[in-house]
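Read the structure below first, then the notes.
Shown here: the complex without one of its protein chains, the others still in place.
Chain naming follows the written order as A, B, C, D and E, and within any one chain the residues start at number 1.
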Amino acid sequence: MSATDSNAVDYRRLVEDRRVHGSLYTDARVFEDELDRIFRRGWVFVGHDSEIANEGDWVTRRLGREPVIMVRAGDGRVHVLANRCAHRGTMLCWQDRGGGRRSFQCSYHGWVFGLDGRLRSLPGRSGFEGALERLDLARPGQVASYRGFVFANQSGDAGPLDDHLGPAGKALIDRALALSPVGRLAIGAGWVGQRVASNWKMWPESDNDGYHLAIAHASLQKAVPGTQYEAALFSPELDNTSQARDHGRGHVELELRSGYDRELAWLGTTRDKVQAYADALAKAHGREMADRLLWDGPPHALIFPNLFLGEMNLAIIQPVGPDETIHYHTPLLLDGVDEALNRRILRQSEAAMGPASFFLPDDAVIAERMQQGWRVDRATADGWVDLGRGVARERRDGGGDGTGDGAGRVGHVSDETTNRGFWRHYRDVMTGRT
Amino acid sequence: MSATDSNAVDYRRLVEDRRVHGSLYTDARVFEDELDRIFRRGWVFVGHDSEIANEGDWVTRRLGREPVIMVRAGDGRVHVLANRCAHRGTMLCWQDRGGGRRSFQCSYHGWVFGLDGRLRSLPGRSGFEGALERLDLARPGQVASYRGFVFANQSGDAGPLDDHLGPAGKALIDRALALSPVGRLAIGAGWVGQRVASNWKMWPESDNDGYHLAIAHASLQKAVPGTQYEAALFSPELDNTSQARDHGRGHVELELRSGYDRELAWLGTTRDKVQAYADALAKAHGREMADRLLWDGPPHALIFPNLFLGEMNLAIIQPVGPDETIHYHTPLLLDGVDEALNRRILRQSEAAMGPASFFLPDDAVIAERMQQGWRVDRATADGWVDLGRGVARERRDGGGDGTGDGAGRVGHVSDETTNRGFWRHYRDVMTGRT
Amino acid sequence: MSATDSNAVDYRRLVEDRRVHGSLYTDARVFEDELDRIFRRGWVFVGHDSEIANEGDWVTRRLGREPVIMVRAGDGRVHVLANRCAHRGTMLCWQDRGGGRRSFQCSYHGWVFGLDGRLRSLPGRSGFEGALERLDLARPGQVASYRGFVFANQSGDAGPLDDHLGPAGKALIDRALALSPVGRLAIGAGWVGQRVASNWKMWPESDNDGYHLAIAHASLQKAVPGTQYEAALFSPELDNTSQARDHGRGHVELELRSGYDRELAWLGTTRDKVQAYADALAKAHGREMADRLLWDGPPHALIFPNLFLGEMNLAIIQPVGPDETIHYHTPLLLDGVDEALNRRILRQSEAAMGPASFFLPDDAVIAERMQQGWRVDRATADGWVDLGRGVARERRDGGGDGTGDGAGRVGHVSDETTNRGFWRHYRDVMTGRT
Amino acid sequence: MIGLSAEERAEIEAFVFREARLADEADYAGWEALLTDDMHYWVPFGPAGYEAGARMSYINDNRTRLATRLRQLMTGHRHAQTPPSPMRRIISNLELLERTEREYLVAGNFALYELSAQATRELRLWAGRTTWRLRRTDDGLRLCRKVVELVNASEPQWSLAFII
Amino acid sequence: MIGLSAEERAEIEAFVFREARLADEADYAGWEALLTDDMHYWVPFGPAGYEAGARMSYINDNRTRLATRLRQLMTGHRHAQTPPSPMRRIISNLELLERTEREYLVAGNFALYELSAQATRELRLWAGRTTWRLRRTDDGLRLCRKVVELVNASEPQWSLAFII
Partner (left out) sequence: MIGLSAEERAEIEAFVFREARLADEADYAGWEALLTDDMHYWVPFGPAGYEAGARMSYINDNRTRLATRLRQLMTGHRHAQTPPSPMRRIISNLELLERTEREYLVAGNFALYELSAQATRELRLWAGRTTWRLRRTDDGLRLCRKVVELVNASEPQWSLAFII
């Protein structure tokens, strides 16, 4: 019953190993297929449970285009509920977030739902006979979380979250949390959204493209010499020891730590400035591990399809239409550290991402130029995106943490190992091979 | 040749007796089907002939999306004409209404059409041989009216208007006209439009939903105690003796008269304030009937699909797109009464309907929240609107006027008898069972 | 793989000899078909090479919806290149025109392309093995020009440009160039765009419709008596000796020269005011021919599908969507004449075309009224555009220049010979009969 | 505005801008405090060239109905303005049309940008011309008539549940 | 506007706002009465950084062509403005750029909202910067040059058949 039964798109033909067809960015039927196969039948990131620390805290999200609420119930459990009344579908929450809720009351006829989505009461009870369970709020077929990262799968048949994340996906998340002395996050500074007139897939790509910095972000490099990217991304190709990784399952990474030339480069500071933090890490993990963490910093990676672990940011890639996307981000605030450190992280986040930041608007205009460039007829012969960079020097590799499953590949940080990894998994998903 | 031949929508599956699927509000193909099967192949309300009282008066409307002109010709006859020149289709009238016309001249090449749609003259006659009848303005396949209410059917094969209205539909119109001592209306204060970012079907539903007032219109009840709805709609479920009626054929009603606690509640006044009117009614109908009319007031009902008899208002539900509707209304001004009474009706209309009124904006925001809530994938398992309220206590009934055809059902005013009636007929129409 | 494989549109049924169905102006699938069959598989006008007189001059255009660059390379050759990087498709030029370029550098990863579209260099060469020809910029399957008029055919299988233009098409262009004593144009005053909320096909029609002037442009006639159109187009049907011509292949013409009542009417001046020009023409062509040229003036004709030779203007008809078109125009500036004459031509152009001119806005509002009028269901029985005017008095004719191929037809200037010629060819193209 | 002292001009502008700010910020009580008891608030359906009450208007509030309108908004249950739309209105081209002993008749153009925060969360535009009749009272200037003519008053409108 | 007396300032603003109102209300005769005989009315294609007449402009009217433009509008058959578009323009940020013995050069920004009432009935926006050259004559201030630079002057435009 999907809108694309007829003249189905042939993804095998449009997604080759070394190139993909440009119409995949612009075709409305492709977008509908993606909403169904990737965002409804697959696992997607919803939010982090530290966003809703207390009972009655809630945030709203969209899974594909379907509105949901993520809420903390009285028993401390996190629920992901359809953001539409079980009676006639009226949206229950029309803001981004809130707190102190004991229930959700619908504005149309006043039905009241518990924080667990159960129908609690309704006016004129005598108009209904029998039990009303069938009138609880709908919820995704599967909801699961890993260390506070909440994922959902609408259709319910995507298999376990574990299999979706895989060891590498979990390891990426572990690396982010290891930066907190207590191993916990404190997300909650707000998700700032950047609107872009481009398809959503430009973002998994460019967020993990190590090849574009020297050109696309030349103005930043000129205006702010000595950022963490100087050595890890801007430096000449052959001096540069950072790596591009395909962890399989669509999870891809720019591994910068191997390219850093100093510790704490990722925080744009030095140890003396954050001594308390360094000590706390040492206390928690032992000095050797702490030293390694202060060098390595957070991951720079995509958890397929919509979660970007953007160093000290989390980002959600939200499809809106074939030609429109929202790139949300929030700083990766840490639990168990002093406020000064989190303020530093927040200021860094304001500089890096968001519509007025020093980086993202340049990526956005380029994504919009790609979208303009791909105003093509689907049959255009030459309408291909090249993914070939680094194919020859790319190596098989179990993944950056020795946790890989053999599907891993690693290449030079400027190679399209990441894009190839994304598209390989994309083709599997779109052709039902997952 | 409709845009929906392929992967046709399965309305039998999407419209069940007690629930309907939410995608019916958002799917673009459903909207196209509706324009064809409901608004082109069925009868739709065009306007009231008192809007064009004099020769050369005209108004423009849309039947579905097709533009038409309703005009009064010299012989007093009312014509409904395609609002596009018979030559190349240039729209002839681009305003809402006008008067004093003797003909319509096209702005492109100057062809002149009579008020009856006949091609009267054209520049350069010698460019055409033979007769030019084929170049008269197009018109709907059927146009018919009942007591001044003009309806049209584009395809011409919808059967007689009588069968569409049925005894109950006519009785509803009769009740409205009975409020005029001379049995005539004087529509003409203007149709005010409320734009809503919702599907059109929210409006036949909410206009005839007796369940939502206490919550959706709570602010009105608080701010203006003692309206006519106090007893008839706001009062506690079991004290409330108003009724919800399904008259069959998609015509549904909230019968408030049985719930009123005083006469003239519907006019928000008392007899001494409108003595002249009361006397005129008595003169026309006899005292007993007049007393009954002053108690009962006008109907509150839908004539399927687009005419809402909204007590002392007429409303037209105009589909614009799957996500956009215009709800037009005009006061039900009466012929044969003093101007003061019509001014009272007009002021009441300004308060009740329209974008700045005390009621409609709250219905509009709720309809928009429903539309937001139904941003769902068509295959979403739990995407259902519940219609079950009052199924158990609903009774078969010949209709509120003893004119029913046995198809009638009656329930508590707060029950979804009306919505079920709408959707039952909708399913019949969409599956060709009418 | 086109979006219209299923429930294909039956153009044979919708395009009859004397009428065409209105849905052709509004149906989104028709628009997609046209982009493919007319604008991709057929020849379309790109620009005139005098727009890019010097090496490194470039302009951007759209072939259908695909963005291209027309650029002058170092060897003087004109190239038409896809305006998207061969790497990931990023648009290379986002402005209308420029000059002094030695190459095009992409803003994403910095690849550099020569003015001939060849990939010249890229950062991090060692990421690629082997040759990179496959990464040159894409270009249309065929590019050809006639006397500086550059045309392209994306698919590459449209046959020779010569066959598309035919003798008549070339003769029309020759007539325009004959007005230059050196037989060359100097296009470059800028293409001004008029946005119109109408389908693109209203423009090949109205630009070559001799029937609408007295009504559609009545205000101009009233405000500015004595324009060149007074005799050639405004005069009474039977006094008027101008002609409407169908040259075949979709090329149609309003031949005004036979209707002029004086020489230089088309320039709105008299010989004494432009004596130098008259002398130059005589010098170039001999007095007799010069006198004829001064009488005849430029052609008023369509080169199918998107080039309008609008007397002393060139116009490009740019489809944007089923309901939106841009009508670009630039004055037909001549090489080898004094600046004063070109300034006169430019001022005339400002008066005739563009969003604030004395003519085009009236055509635009009428096109928008047509678009509004054609908001019809595709199945609407009476939704037809009449093309019958002048069928009876139309004559077979080899074309206005004795160069015709027998396909030509000629009628009274106010007859729909031009529209019939456009639609006849349209049907051939849309049904693959070309 | 010609025909006014610099002080009067500043005073009138300050009043008009304050009136705008209170409306923008949904300070209904503050806004109501600016009104006289005979306040007339009119948003005609089409140009204001007709007698209010003789034909339909979007809004045709005498003081009583306007009080009701504000009371409804202040209940906190007016869904159409829950939450109140964030909005700002540009007021410009102020002209003095007429002055009497106690009153000033002032007109200007406006553009109002509203975030429809209750459901669609789209930015909506309202544009037109406003006429204010200001009266000098012992408490300073007060508003006794406000007429708002929308540029697109002939067209269907989105919900207009705030003070325009 | 600095460099002006309060009176001059009020007078110039009043002139500019009246000019705007007459144009908004399609009072072509009233508007024409504000012009000098050497009036130049220019809407450049792109920024005004070129000689009008050397390249294309949207409008480049000397007094004669402007008279023709107004005459065409007044015929009542100018379909593109039948009926005239209801519209209002916001004028703001007025700055005095230059003054001479007899003339003031004033610039400001504008946003014009037009209801395209002739066919689509959509609200259209026009935004940019206007420069007015005002001359003091025996009949008071008169307009001798108006230059309107649209923010999107580089892009295709909807019909601009009114006075902007």
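Please note the rule applied: a contact is a pair of C-beta atoms (placed from the backbone, for glycine too) under 8 Å apart; a residue touches a chain by one contact, two chains touch by 3 or more.
As the structure is a prediction and not an experimental result, all values here were calculated from the model.
In the whole complex the chain that is left out makes contact with A, C, D, E.
The chain that is not drawn here is touched, among residues A:366, A:387 or A:430, by A:366. Checked against the full complex, the one of E:20, E:59, E:73 or E:111 touching the unshown chain is E:111. Remark: the omitted chain is touched by one listed residue; of D:1, D:20, D:96 or D:160 this is D:20. Residues touching the missing chain, restricted to chain C, are 91, 94-95, 107 (touch as defined at the top). Although one chain is hidden here, its contacts on chain A can still be listed: residues 95-96, 189-190, 192-197, 216, 218-220, 222-224, 326, 328, 330-331, 343, 346-347, 349-351, 354-356, 358, 360-362, 364-366, 368-369, 371-372. Within the entire complex, the positions of chain D that touch the omitted partner chain are 6, 10-11, 13-14, 17-18, 20-21, 24, 86-92, 111, 113-115, 117, 121, 123.
Note that only the chains that are shown with their structure count from here on.
In terms of the stated touch criterion, the partners common to chain C and chain D are A, B, E, listed by label. Although chain B and chain C share one sequence, what matters here is the overlap of their interface residues, and that overlap falls short of half of the numbers used. Centre to centre, using the average C-alpha position, chain D and chain E are separated by 28 Å. Each of the following residues of chain E touches two or more other chains: 79, 82, 117-119, 121. Under the contact definition stated at the top, the residues of chain B that touch 2 or more other chains are 6, 91, 94-95, 107, 216, 365-366, 369, 372.
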